[in-house]
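Accompanying notes for the structure given below.
Apart from one protein chain that is not included, each protein chain of the complex appears where it belongs.
What follows is chain A.
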Amino acid sequence: MADSFTIPLRPLVEQQDRPDTLPVEIAQINKQWGSFRDVNEDVLRSKIAEEEARDGAPSEDDDQETSDVDTTERLEQLYKRRADITQFAMQSHMETMFALDFISLLLSKHAPRQAETSMSAFLKQVAPVGSLNSEVVNPPPKPESATKDLSIVSRGWRTQNFNSAANKLLNASSRLEGEITSETRYWNEVLAIKEKGWKVCRLPRERQALGVQYGFLEATPVFRDRGLASLRRAEDGSLILDKGLVPSGSRFVRVRVQQGSRVSTSSNPTGSNSTDTETIEQRILQARDSVFEEELFHELVREARSMASSGVTTRENLIRIPASDELEIHLDLVDSNDESLQADQNASQQDCVLADGLAHSIRLLLAFAHRQNMQRRTQTPPPLTTKRRHTPEYHLLRPALAYLQHLSNVRWLESYFSDIFGVLRSSGLEPPEHTANTFSTWKQIRLSPSVPTVEALVEKFLGPIESVFRGKLLTPNSSFAVTIRTNLSGPPLGTLFDVSFDLSTVSDLKSPGRLGLKDEVEAAITHLLLLDVVSNIASRDISTKNVDSPDITVSKMRKWDAVYPHLGELLMSSENSEKHRKLKVSLSRSELALSSYFVRNIDGVGRGAQERPSLHSQPHSWKSPPTSTSTLDDNSSMMDFVIAQAFRDE
């Protein structure tokens, strides 16, 4: 078989015998219009006018008519025309019926039963069946010229028909060829998409069209259904991603962190800032990203509304979250290729990191929520009830906020500890180091085989965050612990400080337990440290001569007695009732202050009105040096002061 076998579709046109037909045509014109000699301008003009009159008249008439008639006339005209149409239809129907009757009558000669069905009742009455017959009559022979003409005409007809058929076929073939190339291109692109791993399927509502699924199966139904776009074919066969009525631009959730007056903006996480949407793959990716971002914003708004009690406000397209005193977070959905949204270049690095971190974390948490939905969906469902199941808000903002809140609390506590221990250290005391185990709940690794590692990791962020500070005190066998627990996912909302003390020297000391306010925590710990300092002083035997005052050379043992440890008061009793000496210790975040004075009292234990400082005694006081200059060269340590005061009563 020949692989390509072409058949000419157009009929061969015979070369005409007489190539020069001009004389014939001239003769024809002479015959039809007269001699060329008679042609002049007037004749031609009149001819042209005549033709124009013939062509132009009807259209002018139409114009006239439409402008002249008013509505009633038009209505009349309409009725008339309709009557005409009806009449015409009736007439044609009648004629058709006549023709049918005629044919039926003619046929009834040969097939009476069949013909009878199509005969009208009237005809059946009037004419008996089979009363009309036909015969083939040989026509009289035609003259020779007529047959020749006929054959030429029919040949012309046939040639013309062949030509038009050939044209149609050739058009069809070229059209098909175009179709084939564009179809091939279309299917190749579809295949390319499929090979990249996208799910290509039939559209549920439009069975003939193909669609690509790029959305997230576990998203809220509104967004899940939007994750399907049809793949349409352009004229040239290239793919068009038809998302329906959804606007095509890509959008993203922008996170802005406002620290005081500075505003830092998170970068576009999808990275598709460029308008490079050349390939279909990129367009699909962009569509996927923007459907994800829109869902993210939708869920954020939903969650923000439920967090109104935490001061979160939502406007039409903006969520404002006060994270801490200084920090405010703004979330909004913006067009990714909006030039006016370029980030401030002078924003601080740290804030940018925070904004980016926040942006990433809410996205991670949404992906996690999707996984949770999947897990929920594939569990054995509860029995059907009439109650509608409420879908809880996802935890997107709450874990992030909890982290920020926790972090600010931890930082506050750290700075407080560094301050107060700095005060103690600068006073010459040597407080033992304290240890901080921040975010301890995140460090515990609980990997169960039933939960994938990724989910186990993210799940930790949803639970309460805990940080523990532990430390020993100056008094032996004493310790304190502060646990900060932040939980925004469930009650109790907010941050709680769990403060516990263990101070052996003060028996009636109870741990304050759970505290909600920073001030309370500060007060509690300051008080504990005060007690610690007091008991440390009280425990010290003062017998050495290693004192500043050279005039004192006493070698007997002395001891400060902590009479009111909770008030920071110590007493050095003396045989002389006038010479009881009191030492008052006060501790605050910024300084440690001691003052000593004589009290005139029988035993020196009384307070208030009974406690009268001796008239002639100047109170001596000592203050811790500023922590910044922690050198003790120019200032004696607290203990030196304590010892010195112990021997001052002489």
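Going forward, a residue touches a chain if its C-beta (ideal position, glycine included) is under 8 Å from a C-beta of that chain, and two chains touch if they have at least 3 such contacts; residues count from 1.
Everything that follows uses one rule, which is that contacts and distances are computed from a predicted model.
Enquirer: If you had to name the missing chain as UniProt does, which of "Ribosomal RNA-processing protein 41", "Mediator of RNA polymerase II transcription subunit 18", "NEDD8-activating enzyme E1 catalytic subunit" or "Anaphase-promoting complex subunit 11" would it be?
Expert: Answer from the UniProt record of the missing subunit chain: "Mediator of RNA polymerase II transcription subunit 18".
Enquirer: For a quick check of understanding: of A:L22, A:A53, A:L245 or A:L384, which residue touches the chain that isn't displayed?
Expert: Once the missing chain is taken into account, the touching residue is A:L384.
Enquirer: From the listed residues A:L217, A:A308 or A:V353, report the one that touches the chain absent from this view.
Expert: A:L217
Enquirer: Given the full complex, what residues of chain A touch the hidden partner chain?
Expert: Touching the missing chain: residues 217, 374, 377-386.
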